[in-house]
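For this view, one protein chain was removed and the others were kept in their places.
Every chain is named by a letter (A, B and C) in the order it is written, and numbering of its residues begins at 1.
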Amino acid sequence: MALLDIRNLSVSFETPQGLVKAATQVSLALEYNETLALVGETGCGKSVVVNAIMKLLPANAKVDGRVIYRGRDLLSLDEKEMARIRGQDIAIIFQNPSLALNPVYKISEQVSESMILKKRSSRSRAEEISSQLLQRLGLKGRESSYPFQLSGGMNQRAMIACSVVLGPKIIIADEPTKGLDQSMVGQVLGEIRKAKEVNGASLLLITHDMEVARQISDKVAVMYCGEVMEVGKTEEVLQAPSHPYTQALLDSLPERGFLPIPGPSPSMIDPPEGCRFHPRCPWRRDLCSIERPVQKSTTTGWVRCCR
Amino acid sequence: MRLCSENVSMSYRTGYFGKRSTILEGANLEILPGRTLGLVGGSGSGKTTLGKVLAGLERPSEGRVLFGGRDIWKMEARDFRLFRRKVQMVFQDPEGSLNPMKSIERSIQEVLSLLKVPKRDWHERTLDMLQTVGLSEELLGRRPSQVSGGQNQRIALGRVLLLEPEIIILDEPTSALDISVQAQVLHLLRELQRERGMGYLLITHSAQVVSFMAHDIAVIERGRLV
Amino acid sequence: MLWGKTARYAIAFFLIISLNFAIPRAMPGDTLTNLMGEDVHLSEDAMLELKAKVGVDQPIHIQFLNYWRDLFHLDLGYSYHLHAPVSSLIRERIKWTMLLVAPSIIMGAFVGTLLGALAGWRRKEAKSRLQTTGFLLIYCTPPYFLSMLALYFLGFELGWFPLKGFYQSGTIGDIAHHLFLPVLIMTLFSASRNYMIMRGSVIQERQMLYASYARAKGLSSDQILFRHIFKNAALPIITLVALDFGFIFSGALFIEIVFSMHGMGNLIYDSLLCRDYPVLQGTFAVITIMVILANLLADWTYGLVDPRVRWQR
Partner (left out) sequence: MAEVIRALRSAEEKIRARWSLLGPLIFSSFILAALLADLISPYDPWKRFNPYQMPGWEHLLGTNDMGHDILSELIFGSRVSLAVGFSAAILSATLGTAVGLFAGYFRGMADEVLMGITDIFLMIPQIPLIIVLAAFLRPSFWLMALLMGLLWWTALARIVRSRTLQVREMGFVAGAKAIGFSDNHVIFSDVLPNTLYVIAPKFMLTVASAMIAEASISFLGLSDPSMKSWGTMISYAFSRGGFINGMWWWYLPPGLCITVFVLSLVMMAGILEERDIEPVKVD
């Protein structure tokens, strides 16, 4: 039994332009102590999936399916029960830490807040633990700084501290390296890995960067146009991908010579019939535009392609 | 004609009594027709400011910018207008590179009217341009918010190409785009260079993009070229 | 930065008070009349004497200097209608106005920001919609009309409250009885403005990433509002409330008129009827000074509570 089991999760949004199908029948499993990278391009629905897990979607989202954590379906919980899960069992690290931290409180206050409010720790105990944690993350002497006084990288670490202070079992990191300079990426990934190991947690990493996925993850899931196209062990997916989209995505990487994927990105309101990748697929057959491919097992996972 | 900067420095004063903060210091660069100069630097290194100075959008506090050997800030109005046309700049933010209140078609026609192209040729020229950057006609009626980031960036590029520039300064043209789209745009840029022999200054933080595109590389750190 | 602001206030003070000096001299009509008020009838001799006293014969820059010197000596001129120095007239009236304004502004700030924050946070709930509609109605009504309505229904029809004045016997209970309705109206009036600002501010702040992060950290809805959003949303309110002070104060003047209270409002109303210009000008100067002080105070407070401003210094 996996730690977190996502089954047929679909998310759609009512908009004036039409129904946006942001995620369609997404099934994923996150095992104990595992790092799973959810990879895809902008707008493929990967952030929607994690926000659905955390129940942080806006009110106009329609969510279907099940998200099972320790035998409980998170989607059926009410806001109060869910608030208990957030932070303590499942924690999330946002991209853009400088905006995610509250500008008018010191970072030590923001880290100890969860301890005080959720674990009912005394203020002094909470502050002690949070300053230990901040020191371990290399923010010694910066505990009583405000977010605007720190660099983006320091804020990123402060936010990691805020998220993991209660020792969550699952850490979700949403594009933690987006917009960072190359030198910072390795450092931030290191911090996240450390936080994961200290807590013995599992990590669900959302990223658009294949290189990041390669560095940190055990398993990779590739999303395209709201669907998971392929899941498997990291080496297999990145060395010998089974889905043509994964192949095309890898080919467009700098080290493979920036080979572009032909054609425009698909519409999420009116996604292609059948296989969603078929309009841009080099191996497209007649059947591809009619029938949605079923999941086929691969050596270490599965793929949604008829080839 | 080539574009170069000689000992360009840039500093601002914050407020009346604020300290002068230096953004650029003694930068020398040369952009040649048909070649791409990659300018690499981290965030806050002053690379965008240098780009704007070279495009004549900001006046350096010290040093000169030379186009075809002549100081652009000492040119007569007519020559400066010519310089404006021949040296163009494309910006990072793909969603902000076109006016959100105007349709794509109007954004393009605006440039045509600036160039005093007769009205009857507008449609044809517009279609030509779209073809050059690999887009279809159906986009014309839309607003920038209704097309993708990559398409916006192509239109911005196409608009600039209407002016038939000799040199284009590209400020992180692909860094906000997805990997696959980035690849499309970079290929397009290379192709255009081959066809038209334009010179590029490619400003980016990505070493990989530079090594793919550039003939020469300059590195900038805290306002200094190293 | 704060000193820059203070300097701006000093310049504003200087210019607005100078404007006050210029008005009677630049307006059409006889300057002396403009300075003394209309319908003042005096003998020739007394007129000449006055002319010398007011100083209209002197060159303009001397007049200007004298004007400022008098101001620093708290001399705001003399009312020939009421036969009293303007400053003592105002001093006598302003305490009653402050008795109305001070509690109302404080209560209005508390009630308005608190309810406004809750309404912005739970804006889809029926209760907060109803509340918003109520405050919106108050917001859209001229304060004196509101007072007339309250006075008509609660005073005339139901007879719960006295119809005019501050007190009959002068005991605290009596004063409170007279003051209750005007203070209530004034509080609602100032609360409605703070309510609207705070509600809008919370609606904007709740879209910020830190608010969703607070939720992701597992905080309850109330904790997110009061621990995270409230402080951020309330900060700009400090400045806005100060900028609004002039408007709220003006509202108080009208409320006083309707309730026939012995404050600045009726002083202005009466002096308008007989064009008693010195009093009008004196009240304008006093109100200006109060508005500027309120804004200065707001800036200082803001600097104390917002860490971003505090550290810039």
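Everything that follows uses one rule, which is that a contact is a pair of C-beta atoms (placed from the backbone, for glycine too) under 8 Å apart; a residue touches a chain by one contact, two chains touch by 3 or more.
If you're wondering where the values come from, they're calculated on a predicted model, not measured in any experiment.
Trainee: May I ask you to list the residues on chain C that touch the chain which is not drawn?
Mentor: Contacting residues on chain C, toward the hidden partner: 8-9, 11-13, 15-16, 19-20, 23-24, 27-29, 34, 124, 136-137, 139-145, 148-149, 152, 156, 200, 203-204, 207, 212, 243, 246-247, 249-250, 253-254, 257-258, 268-269, 272-273, 275, 277, 280-281, 283-284, 287-288, 291-292, 295.
Trainee: Please output the residues of chain B touching the missing chain, sorted low to high.
Mentor: The list for chain B reads 52, 55-57, 81, 84-85, 88-93, 95-102, 110-111, 114, 145-146, 148-149, 156, 159-160, 163.
Operating definition for what follows: only the chains that are shown with their structure count from here on.
Trainee: With chain centres defined as C-alpha means, what is the inter-centre distance between chain B and chain C in Å?
Mentor: It comes to 53 Å between the two C-alpha centres.
Trainee: Would you pick out the residues of chain A that each touch at least 2 other chains?
Mentor: none
Trainee: Can you tell me which residues of chain B touch two or more of the remaining chains?
Mentor: Not one residue of chain B touches more than one other chain, so the list is empty.
Trainee: Once bound in the complex, which stretches of chain A touch chain B?
Mentor: Answer in residue numbers: 41-42, 181-183, 208, 210, 248-249, 252-255, 257-261, 264-265.
Trainee: In the complex, go through chain A and note every residue touching chain C.
Mentor: 54, 56, 79-80, 83-88, 91-92, 94, 96, 99-106, 113-114, 117-118, 146, 148-149, 159, 162-163, 166
Trainee: Any idea which chain C residues touch chain A in the complex?
Mentor: 208-210, 212-221, 223, 227-228, 231-232, 235, 306-308, 311
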